[in-house]
Structure formats: C-alpha cells, structure tokens
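As you look at this complex, bear in mind that one protein chain is not there, while each of the others sits in place.
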Amino acid sequence: MVPLSWYLLVAAALFCIGLYGVLARRNAIGILMGVELMLNAVNLNLVAFWRYVNPSDLSGLVFAIFVIAVAAAEAAVGLAIIISIYRNRDTVNVEEVDLMRG
Amino acid sequence: MGMQIAFFLFSLIAIVGAILVVTTKRLFHSALALVLSFVGVAGLYILLEAEFLAALQILIYVGAIAILILFAIMLTRHLMDPKARAFNEQWWVAALVAGFLFLVLMAMILRVPWPIKAAAVPENVIEGLGSSFVGEYLVPFEVASVLLMAALIGAIIIARER
Partner (left out) sequence: MMDLENFLPFLGEIVARWLKGFLPVWLVDVIMMVVVGLLIILLMVVVVMALTLLERKILGRLQDRLGPNRVGPYGLIQPIADVLKLLVKEDIIPEKADKLLHFLAPVIIVVPAFMVWAVIPFGKKLVAADLNIAVLYVIALGSVTSIAILMAGWGSGNKYALLGGFRAVAQLFSYEVPMALAILSVVMAAGSMSLQKIVEAQSPLPFVLLQPVAFLIYFICGVAETNRSPFDLPEAESEIIAGYHIEYSGVKWAMFFLAEYINTFAISAMVVTLFLGGWKGPVLPSYIWFFIKVAIMVYVFFWFRATFPRLRIDQLLNFSWKFLVPLAMANLLVTGLVVKLDLGYWGKASAYWAGNILAGGLALYLLGRFTPKKALA
C-alpha cells in the first residue's frame, strides 16, 4: 500500500502551486483558480488522514464535504464579484482595482 | 504494485495539471488544466477508497466550479489579450515563497511519525455520512445550507445587470 506521507506530499505540492498562482497571477479569475487548488489540497489531506488514521470515524470525510460546499459558495460569489468589477471598471486585473486606495 | 502505479499516475495528473494552471498564459487553457488537476485528485480519492467523495469531486468541482470559471473567462473575453502580461512583477518572490513553503512542509511530513492505523474502511460509509449529517453534524450542516443559500442570492444580486 502507498504510505500516507506520499499523499501528504502530493497535497503539499498542490497547495504550494496554488499559493504561487494566487501570489503571481494578475487576473482575478487566475487567482480564484489558485484558491481552488489550495482547497483541493486541503481536501486531499483530510481524506488521506481519514483513511490512514481512523477510517471508522467519518469526521474527515464530513469535513471534506463541508470544504467542497464552501468552495462552491466561494466560487459563485467570487465570480459574481469579478463579473461585477468587470462591468463597472472594465478590468479583471487585481492591480487596477484600487478603488479603496486613499 | 498496481496501487503504486495508479498513485503515481493520478498524482502526476493532479500536479502537472496544477502546474499548467499557474503557468499557462491563456486563461481558458489554464481553467481546463484545472479540470485535469481535479480529475487527478478524484482518482486519488478512489485510491483512498472514498468513492463517494470522488463522485462529489467530479460533480461539484468539474461539473460546477470549473464551468463557472470557464463561463466567467468567456464573459470577460475581450480583455484576454494573449500579449498582456499574465503575471505580476513579484512572481519570482511568489515562486520563492511557494518553493520554500513546500520544502518546509516536506521536511515536516517526512519527519513526523504519523499515527497510522491499518484498518479497513467500514462497509456502510455512505449511510454513516448520511446519519452524521443529520445527527452529530446537524448544526454545521444547516449552517452550510444557509451559507449556500446566501451565496446563491448574493451572487445573483452582485452580478445582476442594473
């Protein structure tokens, strides 16, 4: 069987790649995709721990399902905000959205 | 042996997909790479014997979130100038930070003695999930549904054309 640490390494790699995407992308949609990758990495961790540490306790899976629900809500609202910004400011570039700057 | 091969295959799909997501210049392609990565993770869930979660992953991440993202990209398409810079000036700092974080995590993962228990997955995982949603986790479940409802209404109101 595959050791637990391999799954954790894959999840860590996904998380760091997602983090890079969030930090380096200029486009708001690109940033959102990075966030989705990070959430996926978290889910992978939860499921791997559930399987290897205590499969009879389902809280790992339950949490993963909650994360999926939250990710869905986040994507819907985030994309709605992006579309709204695009309509008002004609850009989806986060560097140009500086309405709050004094 | 078959298990290991499958693991390498799926994690390769997930990680290559993820790398393409953050490096591809054309956003539409990177959204499709995101789909690839989601599929790889779904495969890993199957290896972890969480078939229910794999199906949910395909249904929600691939079938809903990825499509929402593709839709948003298509709606904002005239800004998608392929010649424009896709990354900001600090991209190398971001790469350093991400790489450093990965090294730290790797060191941690390889050193900690994880409390592994070699137990089989119970037969009735799905029934168990169902009853824990209306039993032990009833309040979080209701909160999640309120959250989804709020997100639904909020998204419609924010994105509505006035």
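Note that the chains take the letters A and B in the order they are written out, and that residue 1 is the start of every chain.
Basically, a contact is a pair of C-beta atoms (placed from the backbone, for glycine too) under 8 Å apart; a residue touches a chain by one contact, two chains touch by 3 or more.
What you are looking at is a predicted structure, and each value in this text was computed from that prediction instead of being measured.
Colleague: Sort by label and list the shown chains the missing chain touches.
Modeller: Across all of the complex, the chain we cannot see touches B.
Colleague: Out of B:A6, B:I19 or B:I58, which touches the unshown chain?
Modeller: With B:A6, B:I19 or B:I58 as choices, the missing chain is touched by B:I58.
Colleague: Using the touch definition from the top, which of B:M74, B:L96, B:V112 or B:V146 touches the missing chain?
Modeller: B:M74
Colleague: Since one chain isn't shown, list which residues of chain B touch it in the complete complex.
Modeller: 2, 28-29, 32, 35, 51-52, 55-56, 58-59, 62-64, 66-67, 70-71, 74, 126
Simple rule for what comes next: only the chains that are shown with their structure count from here on.
Colleague: Using mean CA coordinates as chain centres, what's the chain A-chain B distance in Å?
Modeller: 6
Colleague: Flag every residue of chain A that touches chain B in the complex, lowest number first.
Modeller: Residues of chain A touching chain B: 1-2, 4-10, 12-21, 23-27, 29-30, 32-34, 36-37, 40, 43-44, 47-48, 50-56, 58-59, 61-62, 64-66, 68-77, 79-84, 86-87, 90-93, 95.
Colleague: If we count contacts the way the header does, which residues on chain B are in touch with chain A in the complex?
Modeller: Touch residues, chain B against chain A: 3-4, 7, 11, 14-15, 18-19, 21-22, 27, 30-31, 34, 37-38, 41, 44-45, 47-50, 52-53, 56-57, 60-61, 64-65, 68-69, 71-73, 75-76, 79, 85-88, 90-91, 93-95, 97-99, 101-102, 105-106, 109-110, 114-117, 119-122, 125, 128-129, 132-133, 137, 140, 144, 147-148, 150-152, 154-156, 158-159, 161.
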